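In this view, the complex is presented without one of its protein chains, the others remaining in place.
By written order: A, B and C. Residues from 1 in each chain.
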Amino acid sequence: MSLVHALNSALDVMMERDPDVLIFGEDVGFFGGVFRVTDGLQEKHGRHRCFDTPLSEGGIIATGIGMAAEGLRPVAEIQFADYILPAYDQLVSEAARLRYRSNNDFQAPITVRAPYGGGIFGGQTHSQSPEAIFAHVTGLKTVIPSNPYDAKGLLISAIECDDPVIFLEPKRLYNGPFDGHYDKPLEPWSEQYGSDVPAGYYSVPLGKAQIIRSGSEATVLAYGTMVHVAQAGIKESGVDAELIDLRSIVPLDISTVEESVKKTGRCLILHEASKFAGFGAELSALITERCFYHLLAPTQRVAGWDIPYPHAFEWDYFPSPARVVTALQSLAAH
Amino acid sequence: MSLVHALNSALDVMMERDPDVLIFGEDVGFFGGVFRVTDGLQEKHGRHRCFDTPLSEGGIIATGIGMAAEGLRPVAEIQFADYILPAYDQLVSEAARLRYRSNNDFQAPITVRAPYGGGIFGGQTHSQSPEAIFAHVTGLKTVIPSNPYDAKGLLISAIECDDPVIFLEPKRLYNGPFDGHYDKPLEPWSEQYGSDVPAGYYSVPLGKAQIIRSGSEATVLAYGTMVHVAQAGIKESGVDAELIDLRSIVPLDISTVEESVKKTGRCLILHEASKFAGFGAELSALITERCFYHLLAPTQRVAGWDIPYPHAFEWDYFPSPARVVTALQSLAAH
Amino acid sequence: MHVPEPKTRPGDSPDFSEIELLKFAPVAKPEISEPSENLRQLPFHLVRTLTDDDVAEGDWIPGLSASVYRKALEYMTITRVFDEKLLRIQRQGKTSFFLTSRGEEALGVVPSLALRDGDMCFPTYRQVGWLIARDYPLLKLVNQIFNNREDPLAGKQLPVLYSAKEFGFYSLSGNVGTRFGHSVGWAMAKAYRGKPDIAIGFIGDGSTAEGAFHEALTFASVYNAPVILGVTNNQWAISTFSGIASSEHTTIAAKGIAYGIPGIRVDGNDVLAVFSVLDWAAERARAGFGATLIEFFTYRAGAHSSSDDPKRYRPAEEPTSWPLGDPIDRLKNYLIKAGEWSADQHEKMTKAIHSSVSESIKEAEAIGVLGKSKPPVASMFDGVFSEPDWRNVEQLKELGI
Partner (left out) sequence: MHVPEPKTRPGDSPDFSEIELLKFAPVAKPEISEPSENLRQLPFHLVRTLTDDDVAEGDWIPGLSASVYRKALEYMTITRVFDEKLLRIQRQGKTSFFLTSRGEEALGVVPSLALRDGDMCFPTYRQVGWLIARDYPLLKLVNQIFNNREDPLAGKQLPVLYSAKEFGFYSLSGNVGTRFGHSVGWAMAKAYRGKPDIAIGFIGDGSTAEGAFHEALTFASVYNAPVILGVTNNQWAISTFSGIASSEHTTIAAKGIAYGIPGIRVDGNDVLAVFSVLDWAAERARAGFGATLIEFFTYRAGAHSSSDDPKRYRPAEEPTSWPLGDPIDRLKNYLIKAGEWSADQHEKMTKAIHSSVSESIKEAEAIGVLGKSKPPVASMFDGVFSEPDWRNVEQLKELGI
């Protein structure tokens, strides 16, 4: 099953199980979403459970929070993560804070899905990775799957979670894995790790990382598309690295990370977002604070450059397996 | 001169020198701003140069960007940094990106002033420190002064800068320094370091940190109110620490930081914002990357807890000199 | 470039001549089923019932029994007394911040009485009257204001930013405008479930300039949400007069036309008119005709908050010159004229209120004012998420308590 289908299945399963689950966003109703994630849901579950909204991200999230406060389980789609910013105030000042400020009187269990990341020649405003601006916000959970199985299980957990969850979908992985070798032919998900997706209900817990590959010489931390790039990079580097797919950055599975870095003594952090003050900085800081005396080399980051995402330079910007190789080899040399 | 007066003087000086400088925001006109930073400017320079706006942060910044694109030098006040979020999309998607995406065809030299930080019993929505969500954005500069002299000189540089600048004013320092000892009587600015402010034009460059105190055992990185807390903490700790006031976090004066940490071998980072994925993480990561082999101890962060700013617990939340002492002593012990 | 400026500033005499004119045009009351297309003149009038002679006139007399009005009178008086006393308490340094609804008491109290259990109010910070009119314990209000160990919000919120779900009162926040759209989502949820409950959202006149206002009205209109969208137009947004938020050439109620939603402007200091307009809008919502935009035309008779001094930006006599009077006085005079109330009763009631409010304050003071009593420090780490996060667990340890 492709990642798109896995997400679609998660929504379908939850709509069947729970009449409180409503789905809405721009073009998600009759059309089924510009990436087809909500395909068929309106037809199957009716116009009142899966519907189009006005083109207003702030309005979508405000409406969703009101529904959630009433007791529904809204799942809102933001068409591209780049366009979540008009709703940033609602997410930070309201969704994230409602429980705390009301001392548990109200809660806002909304799930906000958005395709994120590059690799599809989307240019500056269809390629960004905004996870850091959510990770810093107390009260928001941020989840990023890297394969169909996790995508479905994590989305189900997100919808069931009593807290607001930002659910970032690596759009480059929707219809097939992608390891950064953009000149290779596209592969479909079938046969790939994580593409075996049960039809019914199951969940993958939020806050549990997954060790994709164990290794002894270095730890690589990644999420989303970069998990695949990491795999390619590790293979090509010849370094025996342990690869951890964080799966959710808040809550962060710190014990898995800590254990691994203490074992390997070296850490490489990957993300597509630009580097400066990105989420990789937090990971690096945590490793310093918790694993300093085990470190054999300085923790490194391979990330997007500190520039907007430039259309013509997609592959000069996107963190490549080659950069992973260089970083891993320089790490291992220490 | 107090920090409020220094800012007022910067605005006044720039309005006199440059008819393109316009000032606007909620309550900044006749009333002179809720913190009195624009006091008297409307009366002196006229209603068309300093005026009230509708209560709409998004509208304020959008209007300001349009003015800036035309060639004016708008200085917008956001009443509290907490309320900058409705304008976040304008700042990130427009102000920060206009130059790059238009390949220098247009630019957006807007200065956005906002009081930030805690220490005044403002509760959750009058106390936040949002610098990290700006630092991550390519194309935005973020400046935070810690004393009246710098405040005036930096604000003048911000207005003269051809890039959009977020200018965060530590509101707890407006009318006197504050070192975290909240039970001590308030002191005025007069006689304090940095309170000797020339009446006329001068500037302090963006991107140059200042060494407030040199020392050999550890480096302390701080900005805004925390510079004063750091001073108190260093004094009480007995550790011979070097204190660096970053003054602007983008651009960051990396060479001053690097040089100091290489010298001292230890680093403590302070900020009021909650810790997780805060700006301190970036500083910590940079230090690991650039000074690893000089480090004698793991870089530490003393920051706000990862909770919203809780009104009754102001002093349990606000990073105290005592926490600085503990951190410094533990650092120095290694 | 035009920069609007109020007609008068400190030192001038107040000039309310234009508002005087609004007083005298009777407004016909439409059927609730009337399509919004036929109601496009409505927002340019002012719905009133109580005349300057303290009698009720016109189409909009709500026809409720006098006992309801007496209740409103009592709750409004409690609200005012509460505000006065707590403002004094704040001045004494017993808490950090306070804010009153002086002059606008009807806008908290009347909706509370006009709407039902099961309905939900998404208030502004100037509507404690809603809670008071539902007999929310004053003691709990003061405990919240003091952030003491009995504070229902456990010290987490600034004074007056209450939350009381059981009383149909949504969680307040310092950010203005951000909850207006929640009322629409909440109402849509009720409609989705087929429940008869409705929502009422409020926003200040100044705050209508936020994009969130437009978004709420757009969604309310598109999905025909059973919601009343109220604007408390008290003429000021801190020091900024209402000409800066809206236009000098239209009314706030007229903004309904932009969304195909009926817009009504009502004299917010006329309790009968406020009841009547709310009933009309609530009935419309419950009958499936969708949202109504109501502009409650009133005047902020006090300072913006305890941090503000309005004498710096408006004539000191403005509050006492408001042509539409004071909501408590007008209702009292109406009831007295109608033989349903007396000066003597009023005095007695007021006295009783004074002592019961004082009582609550004393009780709360005994528990502790701000800084003298507070919930356990460890509790500040609770409620960030539904379940605690390792970061908070470690930070609690680091704090060493």
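In this section, a residue touches a chain if its C-beta (ideal position, glycine included) is under 8 Å from a C-beta of that chain, and two chains touch if they have at least 3 such contacts.
Predicted, not measured: the structure shown is a model, and the values here were computed from it.
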item: Options B:Ala114, B:Ile144 or B:Cys161, residue touching the unrepresented chain; value: B:Cys161
item: Residue among C:Ser221, C:Asn333, C:Ser360 or C:Ser373 touching the omitted chain; value: C:Ser221
item: Contact with the hidden chain (one of A:Asp20, A:Asp82, A:Asp150 or A:Glu282); value: A:Asp82
item: Selected residue (touches chain absent from view) among B:Met67, B:Ala114, B:Ala209 or B:Val227; value: B:Met67
item: Touching residues on chain A - with respect to the absent chain; value: 26-27, 29-31, 34, 47-48, 51-59, 82-83, 86, 121-126, 275-276, 305-308, 310-313, 316-317
item: Touch list for chain B against the chain that is not drawn; value: 22, 48, 53-54, 56, 58-59, 62-72, 74, 86, 89-90, 93-94, 97-107, 138-139, 141, 161-163, 250-251, 254
item: On chain C, residues whose C-beta touches the chain left out of the figure; value: 1-4, 35-37, 40, 188, 191-192, 209-215, 218, 221-225, 243-250, 254-255, 257-261, 290
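Note that only the chains that are shown with their structure count from here on.
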item: Distance between the centres, which are taken as Cα means, of chain C and chain A, whole angstrom; value: 41
item: Centre-of-Cα separation between chain B and chain A, whole angstrom; value: 31
item: Chain C, residues touching no fewer than two other chains; value: 154, 156-157, 161, 173, 175, 211-212, 384, 389
item: Contacts with two or more other chains, residues of chain B listed in rising order; value: 82, 86, 124-125, 276, 306-308
